[in-house]
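One structure follows; several queries about it will come next.
What follows is chain A.
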Amino acid sequence: MNVTTTGTVVAAAAAPTADFSNDTWWIWVIKSVGILVFLLLSVLVAIWAERKVLARMQTRPGPNVHGPFGLLQSLADAIKLLLKEDFSIKGADKVIYVLAPLIAVTSALLVMAVIPFGPEVSIFGVVTPLQLTDMPVAVLYILAVTALGVYGIVLGGWASNSTYPLLGSVRSSAQVISYELAMGLSLVSVFLVSGSLSTSQIVDAQTQLWWCIALAPAFLVYLVSMVGEVNRLPFDLPEAEGELVAGHMVEYTSMKFAWFFLAEYINMFNVSAVATTLFLGGWHAPWPLTLIGDGVLNTGWWPLLWFVGKVWLGMFFMFWLRATLLRFRYDQFMNLGWKILIPAALVWLVLVSIVQGVRQFAEVDLRTMLLWIAGIFAVLMVVMLVWPEKKDGREDTAEPGGRADVPATPRHRTDVLPADETFDPFAGGYPVPPLPGQKLPPSPRERRRRETSAAVTKAGTTTTTEKEGDDA
Partner candidate 1 sequence: MNGVEAMAPWLTVLIVVPLAAAALLWAVPPLHRLARPYAMVVSLVELALALVMLTDFDMAAAGTVQLTETHAWIRQLGVSYALGVNGLSLALILLLVFLVPIVLLAAWREHEVAADGEKVERRQAGFVALVLALEALVVGVFAARDVFLFYVLFEAMLVPVYFLVGSYGGPKRRTAALKFLLYSLVGGLIMLAGVVAVYLAGPGGEQGFLIDSLAGSLETSVWGERLLFLSFFIAFAIKAPMWPVHTWLPDTAQQAPPGASVLLVGVLDKVGTFGMIALCLPLFPNAVEWAAPVVIALALVSIVYGGLLAVGQRDLMRLIAFTSVSHFGFIVLGIFIRDQVALTGAMVYMVAHGVATAAMFLASGFLTRRGGTQEIPAYSGMQKVVPVLAGTFLISGLALISLPGLSGFVPEYLVIVGTFRVSVVAGVVAVLGVIVAAVYLLLPYQRIFTGKTADSLTEVPDLGVRERWVMVPLVLAMLALGLYPGPVVDAVTPVADGLAVEQPASISDAAEEGSAQ
Partner candidate 2 sequence: MTNPYVPLLIMAGVAAVMALGGIATSQIVGPKRYNRVKVANYECGIDPTPRAAHAGRFPVKYYLVAMTFIIFDIEVVFLYPWAVAFSELAVFGLVAMLLFIALITVPYLYEWRRGGLDWD
């Protein structure tokens, strides 16, 4: 069945460039198994690499016992997990409890199916692209499958029927959906300039210029939200071990736990691969290399190397972040997603679409347009510089309209209470921190200390006389 026969504007324009017409069923099987094996092996390596990189960054050796440089450490861990007892807890909703890790790992594995690893190569005499499949809505497929992965987390937390997993899964889904928005918005500009959702065509569109340069702001937004998507530090709130032990995975053991764990690492690869495909030119060789031999490095099996290299670059970026940054507080995290990334992505999208529109539909020279943009940007910056900073985020706090003179019930509500109400540090019998607008009363200890020090200084001048007096 041909998708383009639907006679659609969209489908025709967005048809993938990769040609799968030669593929047979065994080619598919080979590719599928190849991708799976690649992912599993990469994860084993990635776990080791992460520990090693972290250790190096923290100036300690890291795993070094099993195999050379501790290379077999992850393998050992995997076997250990396999041999552990696989039990399910008493209160669990059995079917969903088992289903959850399966969903998580399967959907994680499936993302790579539409990622182009390279151009056309010959496998056992069949000329075929290094990509399992592609379709006009490939990126949509990626988003759909990753969204399905959230079900694994949510259902896992819910089916455990336990407190920590539930909290972890709710947090996790809130986090994932929040960052998915920013991510989705940042991708729109890529589609806009590529004119397609097909991964192979997006890669194709980046032959000249990688979108990470042309669409740098979108790339930045994507980088941040990608880390949020995979629940990595600094955004690993769902499984924050200090608060939630291990989030949705608390009640899982053995292979079920392993699948969750595996899914997380595969997801890291997935987001890196997507970043590679959409922003980093996919399998295209980086700039100076393209000059070699009339682009010979962009043909055959070579691109696989560039692709894997770029994916590992993304992985390293995430290791690096983990080693460098601290975990966000939940409200900071949400603020970042909702109040910075989404508006930024939106504004960027509008800009791109306008620029693209002017370029395509109006006869305007690129240079003049860029000048205009620069001018507007400059004006905006000046305005933002001059704009008075808002003192208080909550608009309800001190507005004159509300009847602040009406006495409120003795409960602390910032929007009802007058701002200067005296602060009771022991409201309800527990020590409580001051609410916005309240001031800590001067500490009694502080006063005492001040008095003492005053007394001491005074003593420096007058003690002697007093002493004398005492003595006297």
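Convention: a contact is a pair of C-beta atoms (placed from the backbone, for glycine too) under 8 Å apart; a residue touches a chain by one contact, two chains touch by 3 or more; residues count from 1.
Regarding selection, all candidates are chains of the complex that A comes from, given by their letters.
Since the model is a prediction, treat every value here as computed from it, not as a measurement.
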| field | Selected partner (touches chain A in the complex), from 1 or 2 | value | 2
| For the complex, which residues does chain A have touching candidate 2? | 1-3, 9-10, 13-14, 16, 20-21, 23, 25, 28-29, 31-33, 35-36, 81-91, 98, 101-102, 105-106, 109-110, 113, 132-135, 139-141, 158, 160-164, 166, 170, 174, 177-178, 180-181, 184-185, 188-189, 191-192, 195-197, 245, 250-251, 254-256, 258-259, 330-331, 334-335, 338-339, 342-343, 346, 349-350, 353-354, 356-357, 360-361, 393-396
